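Pasting a structure below so you can have a look.
The complex appears here without one of its protein chains, the remainder shown in place.
Let's look at chain A:
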């Protein structure tokens, strides 16, 4: 029996509104829905970017005993919007001897990877934009397009700093993809499906979040995923690719105005996507907190899934920001050592542990 949560039938209701009430043909209904989905994705993307950048500035300021932006708007809330406007009206120019074609393509790839992974997030029951049956696998495939974008940007700039940064970025991103993928595989072993909505469905019910279901291996996998995800989003302490004290701004040194803006946007959205995937896979996605007491559970079920999803995701985002502003930056050899000598073997061990837990029925479940 599948439980139906609040607001889950909204997309179907809208679909039947178009088809039955307005009497549109299949083509027009699909067209209108696709345009709306595109607009919604764009709006959510832009809004979240602004919120995340503002949050990062305030969080970073409080970690460093400052107060952060305060001048533009009440409590500095309009600062990021002012920044975006400034970026939009700046001139876009090229370095004379850069590779113009690759230089122009690079932001496309970075944004495609970022928007593509962003659309996999399950906002609420039935609210996925993309929900393939090979979801997790396709997600990792799309996210690795971003590496090509970053490498292309650095290489095409024809700047020594950028080329060094591109090399570092590429080797770091591909290395950390390994343990990221292995942690996701351990979650797939437990749920038995790669579909994102299926993974979240498997986590509804009392104490059914994977981090509880899979106890020790799942908690380890969550931690490894957070570390590797932080590296994958190119954020400190793994922000080697744009170490501003040694490489000016790294691979986007030569990008002006909005060209730089895209990399900035993608970086923050990747932070959100990584937290969102960690939430989806390990912390139950939109699944509400259920503890097995009927009265408590039904109150929790009344809170819409999107509130749960955003709430949990922002907790993870805060955690990653905390890590960023607490630890000093690693060196390239330390980064590679951490991945290949510690996280990789650890994630292989997690898979073995998870396999043992699943096949001997050691997972944590409450019947009833």
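Throughout what follows, a contact is a pair of C-beta atoms (placed from the backbone, for glycine too) under 8 Å apart; a residue touches a chain by one contact, two chains touch by 3 or more; residues count from 1.
Basically, contacts and distances are computed from a predicted model.
Q: The chain dropped from view, which UniProt name applies: "Amino acid ABC transporter permease", "Carbohydrate binding protein with CBM9 domain", "NADH-quinone oxidoreductase subunit A" or "Ferrous iron transport protein B"?
A: Hidden chain, UniProt protein name: "NADH-quinone oxidoreductase subunit A".
Q: Just one of A:88, A:216 or A:293 touches the chain that is missing; which is it?
A: Answer from the full complex: A:88 touches the omitted chain.
Q: Which of A:55, A:200 or A:344 touches the chain that is not shown?
A: Touches the omitted chain: A:344.
Q: Check each of A:148, A:306, A:336 or A:362 against the chain that is not shown and name the one that touches it.
A: Only one listed residue reaches the unshown chain, and that is A:336.
Q: For the chain that got dropped from the picture, name the residues of chain A it touches.
A: Residues touching the hidden chain, for chain A, are 30, 34, 37-38, 41-42, 45, 88-97, 107-108, 111-112, 114-116, 119, 129-132, 136-137, 155, 157-163, 167, 170-171, 174-175, 177-178, 181-182, 185-186, 188-194, 248, 253-254, 257-258, 261-262, 332-333, 336-337, 340-341, 344-345, 348, 351-352, 355, 358-359.
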